[in-house]
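Omission of a single protein chain aside, the complex is shown with its protein chains in their original locations.
The letters A and B name the chains in turn, as written, and every chain counts its residues from 1.
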Amino acid sequence: MKLRQSVDAAPGRSPRQAIPFLLPALVVLAALVLYPLVFSLIRSFFDAGGDEFVGLRNYVDTFTDPRTLTAFRNNVIWVVVAPAAVTGIGLVLAVLTERIRWATAFRLVLFMPMAISLFASGIIFRLVYEEAPEQGVVNAALVGVHDLFSPSSQYPGARPRDGYTRTEEGYVATAPSRAGDTVMVPLTGFSPQEVPARALPASQPATGNGELRGLVWLDVSVGGNAGKVDPIERGLPGIGLEAVRDGKVVARTTTGDDGRFTFPDLASDEVVVRLPASNFALPFRGLTWLGPSLITPVIISSWIWIMTGFAITFIAAGLSAIPRDALEAARVDGATEWQVFRRVTIPLLSPVLLVVFVTLVINVLKIFELVFVIAPGSVQSEANVLALQMWQVSFGTGGDQGAGSALAVILFLLVAPAMLFNIRRFRRERS
Amino acid sequence: MTAVALRDVSLVYPGGTVAVNDVSLSVADGEFVVLLGPSGCGKSSILRMVAGLQRPTRGQVVLDGAPADDVPARSRGVSMVFQDFALYPHLTVGDNIGFPLDVSGCPRQERTERIAEVADAFGIGDLLGRRPAELSGGQRQRAAMARAIVRGPRVLLMDEPLSNLDAVLRSGLRAEIAGLARSLGLTVLYVTHDQIEAQTMADRIAVLRNGVLEDEGLPDEVYRHPATMHVAAFLGSPRMSLFRAYVQVVVDSHVALHVGGQVIDLPWPDMRARAVAHYDGEDIAVGARTEALRPAPPGSSGSVLTGQVRHLEHHGHETLVSVDVGAWGVEPSGLHELRTGELVLRVRPDVRPVRGEHVGVHLCLEQLHFFDLADGRRIGPRGRRR
């Protein structure tokens, strides 16, 4: 029997009736998506101005340009690290939320970043990772923890005036001294306002019998004499000093409230007075998160913050679709919870995990705004990714639309496998 | 006058399924025709072609004498009640009923009146403000019917409209639908797989199998003279017993039917004996409904087969006794060909045969059916066309 096409299955309905329904969407798609795709492909074989055919030169240039190579490297890091991390975290959290009653609220909180713009998320994380501990909460927390274990010095940045050389260990007197001497240590580079309140006016100690004595004071040159103890000047309490002989520390002492110190029982040999660096250490200011070396991990962390909610919600939907029977049968068969998870849940969930993963990979390949916003201008080249590079080359500073088109085509080719994955999944679901 | 006629209609779906095979069928004005057949036999496909939702691969649908080939569904004046009722979930019952009027530009005033009128006829006048989700199954059924007839269609198509309802509701609605259709003078083509519905509602039955129209006629006629053994097996409950018999012509006397080791004689005066005689030396299928069978007291003569009681089915007002008479059974579908043939005997509930007991069964020769084993067709003259 000869088959008629199913096309006009119902009398009086012609395929032509589809035209008015399809036309608006098709025109827009053809003009602004399909035609541009073809155009970009062709355009990528022409030079910056679009006048001269240059063959594959744009592609060759692209793969030899160090900026693009950095972008490639970063894209690889992104693809390798980020989707797997988000899928993993999402899986763990989705499973954990199955045990709690406020699961919906929890998922809602984690999903919220999906609603706001990548620009706003970028601002949020720029603030989170801001270097100054007065502004960035991460560094503030780091400094807090750091100072808990090694408190910062009392006189950051202060230094002796003359007669001392700077070494790893601290400031070492150029001239040796011995018991009975008086050592004067005038310090500068420190604001009088920050001298502790308990400090007393400085005065030179009397020469002691058999003791090495001395004074550490804040020597202001304005309104006083440099290197001399003036009436308005105060001693600096709490400064540690060491007496060193032949490279070995033989005695330690600390200045009193009037800035005076004493090494009580030194033998008669010569020693060198040293002020350990810890007295003057600059405070810990946290890490340079937005600097060249950490910028990509930082941006990835913000992306994880944005996408985890998506993964959780998707995976949780997958989890709830797993038939209870299968899990219960496994339990009845004597499997432990872990075995149930490994042998039943994960295999049944794997299609969902794959979809989540692929989706995240596509998303990662197109990452643009986060890098653009979070990376400060000076390190953007370090944080560069293809999508950003494409924009910069064609619209930013570059203005080379040939190279930009080549990058666009490369981006398209990178996404193409995902495209095929989607089409195959769609076809399978249909049948 | 013929309201609907199918002329040699066939339908092949794109996958290659032959859903309807060369069917000719007509429905007269005001007639209630039931298309009966097991599910998947092509009933819905026929309805959809009449409705204009599906174009026949071959053949023609004729409405009121005019070919409907290119008339779209909306202009055919045909309406349909779907199996799942297909009520618009977002509209109230009133708006559902009014939808066909609304889209054909019927003025509001007239629409309201018509809706009220039809709704009252179906006893859902006070449900007009509800959504379909707030109705019971029976109410949805009525709403769907009301929507189908509100426009005054020439033909009403119904596709298993009762199959989604529970048994009690179903038997009530059977009578109600048939009664309403007759009182409104509707022309109805009604599809079902339930032979009781067909028997009780139809003016005329058409039995479909694998896309082929196997039998057609008055309900009683089709029941008593089924054209094929498939039709015979499909109609009637309990099912007709079918078993093999070997035909031997005894010249000038009778035709002997060997059933297992036993023999039934078909005397020459029986009109069918001649036809059966053509199968001399071959097997045929013999069919017997319970009404053709009676318990035979021990020692009685005539057309009696004896056998062993296999199992009993107590129904309260009667008991069905399956008796194995040692014959091969016949399955119309061709499956389980090697089952033993069992006669189903209907006895009073106070008669209590024991399983394994030997009993005699008297067969009423006039009520036996004979079928060709090869094509399943009825053997013998028949008091009607075909």
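Convention: contacts are C-beta pairs under 8 Å (C-beta built on N, C-alpha and C of every residue); 3 or more make two chains touch, one makes a residue touch a chain.
Here is the rule we go by: contacts and distances are computed from a predicted model.
Enquirer: Given the options "Gluconate 2-dehydrogenase subunit 3 family protein", "Sugar ABC transporter permease", "Spore coat protein JA" or "Molybdopterin-dependent oxidoreductase", which would UniProt use as the protein name of the unshown chain?
Expert: "Sugar ABC transporter permease"
Enquirer: With the full complex in mind, choose from B:Ala3, B:Val20, B:Met80 or B:Ala327 the residue touching the hidden chain.
Expert: Of all options in B:Ala3, B:Val20, B:Met80 or B:Ala327, contact with the hidden chain holds for B:Met80.
Enquirer: Using the touch rule from the top, list residues of chain A that touch the missing partner.
Expert: These residues of chain A touch the chain that is not shown: 5-10, 13, 15, 17-18, 20-22, 24-26, 28-29, 31-33, 35-37, 39-40, 43, 93, 96-97, 99-100, 106, 108-120, 123-128, 130, 132-137, 140, 305, 309-310, 313-314, 317, 333-334, 336-339, 355-356, 358-359, 362, 365-366, 368-369, 372-373, 376-377, 387, 390-391, 394-395, 401, 404-405, 407-409, 411-412, 415, 418-419, 422-423, 426-427.
Enquirer: Where does chain B touch the missing chain, residue by residue?
Expert: 48, 51-53, 72-75, 78-80, 82-84, 86-91, 99-100, 103-104, 147, 151
The criterion applied here is as follows: only the chains that are shown with their structure count from here on.
Enquirer: List the centre-to-centre spacing of chain A and chain B in whole Å, with centres computed as mean CA coordinates.
Expert: 76
Enquirer: Tell me, which parts of chain A touch chain B in their complex?
Expert: Chain A residues touching chain B: 1-6, 8-13.
Enquirer: Can you list the chain B residues touching chain A in their complex?
Expert: 10, 12-14, 16, 18, 52-55, 57-58, 68-75
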